[in-house]
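Only one protein chain is missing from this complex, and each of the others stays in its spot.
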Amino acid sequence: MAVATVAIALQRNLFSVVILGGVYSFLMATVLVALDAVDVAMTEASVGAGISTVLLLGALYLCGGEEAKPLHRPWLPLAVSLIIVGALVYGTLGLPAFSDALAPIHVHVAPRYLLQGPIETGIPNVVTAVLASYRGFDTLGEVTVVFTAGAGVIALLRRARRRKDWESEK
Amino acid sequence: MKDFLVLRIVAKLLIPYMLVFALYVQFHGDFGPGGGFQAGVIAAAAVIFYALIFGLPAARRMVPDGLVEAMVGLGVLLYAGVGVAGIVLGGNFLDYFVLDADPVAGQHRGIFWVEAGVGITVSGVMLKIFYMFAGRRRRARER
Partner (left out) sequence: MSAAAGHYSYWITVLLMVAGLYIVIARGNLVKKLIGLSIFQTSVYLLYIAPGKLIGGTAPIVAEGYAVYSNPLPHVLILTAIVVGVATLALGLAIVVRIREMYGSIEEDEILAADRDDGPDR
């Protein structure tokens, strides 16, 4: 994944950048399966590698496929990035180690959902039970966000003839 | 692209299976990985595949613009409707246990309709966005 990211940063042909983005999403989905997050992996593979690639290719078709040669030296962004890497690595040293069973996230609410979820909702998939039942209100918010994005794209990309009428009125 | 025989045949073979797989993922989200979002995206991807191979006007004839726009709003309304049904039947907003005599069956019913609403909106929005992006250059050339 690191290789894909570096290639994305250095490549100038935008079509290959989009395909590399799809490769990156598929690799991320594989890593997520290895981390036991099967719902998330399915969503990331379909949304990241499927829909995102289609939308990016559509936008590239409308925009042109080559990136201009960068004029500025990249030293300042590189320096800022390295400082941020140092700060974040220092910060994550305080977080619990990988697969620590006594970490706070495993101790408080999660066992209750894993034990009571199938009994109260009758559904073995605890992720769906939490998403649709226990935290159903958040999912309503998410569906509203998707709806708003659709409405926003419709508002932005509506027919060009309206703009022409507006311009001829000026 | 419909002049390429291999692509056309493969598309005709795959698209029905993609749609059935989307329905499977939608309704088996309770027992395995899946649920509304993944199913909506897979269904939209099936129609986008059809549009890529057979052309955007053919896809527009099969899934018209009005239907897609209706789907976008219907899913959110369905989700909120389940919530209001909870209020009407005596509980709080988005309570599922009041939807049936047996609270667990009520949960099943609530989650079924809620996931259906999510799937409808997500597939509608993804498809509509694709239609808007793919249909744009033609209108610009008409100018």
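Quick notes on this structure:
Chains: A and B, in written order; residue numbering restarts at 1 for each.
Please note the rule applied: a contact is a pair of C-beta atoms (placed from the backbone, for glycine too) under 8 Å apart; a residue touches a chain by one contact, two chains touch by 3 or more.
Note that the structure is predicted; figures quoted are calculated from it, not measured.
Considering the complete assembly, chain A touches the hidden chain via residues 1-2, 5-6, 8-9, 14, 17-18, 21, 24-25, 28, 31-32, 35-40, 43-44, 47-48, 51-52, 55-56, 58-60, 62-64, 67-68, 70-71, 74, 77-78, 80-82, 84-85, 88-89, 92-93, 95-101, 103, 105-106, 109-110, 113-114, 117-118, 124-127, 130-131, 135, 138-139, 142, 145-146, 148-150, 152-153, 156-157. The chain not displayed touches chain B at residues 31-33, 35, 37, 122, 125, 129, 132-133, 136, 140.
By definition in this document, only the chains that are shown with their structure count from here on.
Centroids of chain A and chain B (each the mean of its C-alpha atoms) stand 20 Å apart. Chain contact summary for the complex, chain A toward chain B: residues 38-39, 41-43, 46-47, 50-51, 54-55, 58-59, 61-62, 120-125, 127-129, 131-133, 136-137, 139-140, 143-144, 146-147, 149-151, 153-154, 157, 159-161, 164. Partner chain A is touched in their complex by these residues of chain B: 25, 29-35, 37-38, 41-42, 44-45, 48, 69, 72-73, 75-76, 79-80, 83, 93-94, 96, 103-105, 107-108, 110-111, 114-115, 117-118, 121-122, 124-126, 128-130, 132-134, 136-137, 139-140, 142-143.
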